[in-house]
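A protein chain is absent from this complex, but the other protein chains hold their places.
Chain IDs A, B and C follow the sequence of writing; residue 1 opens each chain.
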Amino acid sequence: MKKLINEPEDVVDEMLDGMVAAYPDRLRRLDDAEVLVRADAPVDGKVGIVSGGGSGHEPTHGGFIGDGMLDGAAAGEVFTSPSADQLGSMIEACDGGEGVLAVVKNYEGDVMNFDTAAEMAGMEGVDVSQVVVNDDVAVEDSLYTSGRRGVAGTILVHKAAGAKAAEGADLDEVTRVAEKVIDNVATMGTALTSCITPDKGEPTFDLGEDEIELGIGIHGEPGTERTDIMSADEITEHLTENVLDDLDLEDGQEVATIVNGMGGTPLMELFVVNKRLQELIDDHGLETWDAWVGDYMTSLDMDGASITVCAVDDELKELLSAPADTPGLTVTE
Amino acid sequence: MKKLINEPEDVVDEMLDGMVAAYPDRLRRLDDAEVLVRADAPVDGKVGIVSGGGSGHEPTHGGFIGDGMLDGAAAGEVFTSPSADQLGSMIEACDGGEGVLAVVKNYEGDVMNFDTAAEMAGMEGVDVSQVVVNDDVAVEDSLYTSGRRGVAGTILVHKAAGAKAAEGADLDEVTRVAEKVIDNVATMGTALTSCITPDKGEPTFDLGEDEIELGIGIHGEPGTERTDIMSADEITEHLTENVLDDLDLEDGQEVATIVNGMGGTPLMELFVVNKRLQELIDDHGLETWDAWVGDYMTSLDMDGASITVCAVDDELKELLSAPADTPGLTVTE
Amino acid sequence: MNDTDRQREAVAEALENVTARLDEEKSHLTDLDSAIGDADHGANMTRGFRKANEKVQDMDEADPAELVKTIGVTLVSEVGGASGPLYGGSIMSASQEFSEEGITAETSVAFAEAYLEKVQDRGGAEIGSKTMVDALTPAVHTYKKSIETDDLEPLEALAKAVDAAERGVEFTTPIRARKGRASYLGWRSVGHQDPGATSTLYIMEELLATAQT
Partner (left out) sequence: MNDTDRQREAVAEALENVTARLDEEKSHLTDLDSAIGDADHGANMTRGFRKANEKVQDMDEADPAELVKTIGVTLVSEVGGASGPLYGGSIMSASQEFSEEGITAETSVAFAEAYLEKVQDRGGAEIGSKTMVDALTPAVHTYKKSIETDDLEPLEALAKAVDAAERGVEFTTPIRARKGRASYLGWRSVGHQDPGATSTLYIMEELLATAQT
């Protein structure tokens, strides 16, 4: 394994300092914590939007801090939920008096630590509301699993909730739009190679030279099915069919789509996938209102991509296209 | 080799369609050509800024089309300069009556094809000016080489020239600022792994499990020196020293910096590099005016990064921070 | 040396041994987590226990309940992930059982029961979900019965509990996960041993080894 790192145990700490060094006017690091917040946090009179989780998904989470998106992001160790302490300090640092919405991805570690943090912050008098994103259709949502995972669709939750908060809406309203995105978004991904965590230094799972993993998670958790390599078109068809099946949309429905790279896949290939995705959206009688292509929710150096579809109404369209100014995503009017 | 592609020979064509499908309001593809232009090209009364070269460097070149940057970009086959025909059609499609600046990277193929294209367009009455970017300090600039290569510093040329053209400056002025960036920018890169071209399907060069290539080009051309793997800090020091040696700046000089990912390197690692880079800039008595971190000039799936430093004066600061709205780079006021 | 001092030393020594053992098993735990999780269980456990060990070795004055609570608090703040709140939060809250009478046969049973209850409260796993609960449940049941019904000495009871935990760990292999990251795998989780159950066993083995010296 070769990586551009120093000691594996320092990578998160050094990354955070490197982010602040890149955006000193926008980001501030909380003392002694692996937490980034807006340089001007807390923003008085605005609902704070925070997120967080394991590191290794850059630009998620810290890269989406800024006007119109997040106020704070906690960075756990690679693929490990931040501790409740860290999350608690973040929530308090982002409360401008109107309360804080925590956007949680559905992993037991994240959920348990955010729960504890919300309790702690509540005791300090901060109004906290939580939403749990679970857009990954690869995982069966049943009593026999810990539920669907939160993956790339999370970015749309950050965007919509962030825009609503920027409008001056109250915590209930901000929470409502976050839930609305969650109710309307679905994602599925595939891996061509495993990621390699700095600590382990070897692939998390072994994939044969001609195999791919369908339904991959964003932590190198093995997916749900292993198959022979297929063409980009076939893979796109498989992922898109599963996503659209889950959403079960009406004819003519407008959607936002994301082709999200897992970190190691060239942008060139993501556009090849997007070409087929847009054909399929059209074949299904749907209409793409906006298409995003890029690395939003990565998994270190994993080679692969996920496809997200989100049904949008006028409210979501307005929120998703509202201005945002963050290192990882800029939307202009 | 596993890639998210269909047939290798279709990848550029499908990528271009996938880009237009992602940004239908911003990009238009010329008929029967591997050329993207602004949807509203040519922009009347504005100098056109065009670029182009082999594919595989995404978001370069087409990803930088938009307000404040490029008007057109020609996409050759992977790592192969576009033909003079294609370049010629692009130049003509981007002439709004005020002439066109072609930003060429210093590779013999690019230079020869752009020369021919400029001649052809000249015969059609288009005023064409060319600048050749050669920021790669890894290559000795002497009679015994074909000169320094053009690499990530090119993005700053696109940005500054694009901003100047957007202001309404004439072709001479736009050319002057492009040259100014070229005179003040230097870059050097390293590879941890080789890229794999879709056509060959195997690594272009073999690197041992513990080796890295210093001074790598952006086409999988082997670099200038092969060494044992070093820490991120050591690599950053090596690249930065070479770049700063070349520029030989005065104490207190303000600079813009880029930590550019080669495609396969996680953003996390680029920020680790940026941390050390900013410390070194400081140690050298220089001052970072703006720091960019991300994938701007990639080399397919190559694992590695390059470091660019550009000395900036008031004029360049104004141009580099002027608004730009493109898929690959958005700058807001 | 009074009773409190002796108990403090025992806790510190046990913690030292647990930390060393987890360090040794770090890559094994990570390998288990690679197969059905996200390859960080070894790093998570060692990060937390090393820090807890550092803290506790400096606390010369504290009573056993405080020491145990400190271990829990440190795990909560250092580990993150699923194992941070499960291990840390449960140790933290179960430590209350020692606050009045220190560590006795009876309070150790109460601690064990409170710990298991807290893990289940927080994580929602049942026995058979293929988690640490599968190692814990037989261990706690056996320990309680050995002490309360069979009147065994704590050391003997603990030895039996370790055996029971081992049976629990083995049991996780052939079953399908219902909780934790392994549950995402559906039927493909069958055939793999659960990392959290395994680390639970290692910790118990070190508690026993410490008690035996």
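Note that a residue touches a chain if its C-beta (ideal position, glycine included) is under 8 Å from a C-beta of that chain, and two chains touch if they have at least 3 such contacts.
Computed from a predicted model, the values in this text were never measured in an experiment.
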Specify the shown partners of the omitted chain in the complete complex.
B
Out of B:His61, B:Lys105 or B:His219, the sole contact with the unshown chain comes from B:His219
Out of B:Asp199, B:Asp245, B:Asp283 or B:Glu315, which touches the unshown chain?
B:Asp199
Subunit B residues that touch the omitted chain in the full complex:
9, 54, 76-86, 107-109, 112-113, 116, 138-140, 143-146, 149, 197, 199-200, 204-205, 217, 219-222, 224
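Keep in mind that, in the parts below, only the chains that are shown with their structure count from here on.
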Where the CA atoms of subunit B average out and where those of subunit C average out, how many Å apart are those spots?
55
Quick one: subunit A and subunit C, Cα centre-to-centre, how many Å?
32
Using the average of all C-alpha atoms in each chain as its centre, how far is it in Å between subunit A and subunit B?
29
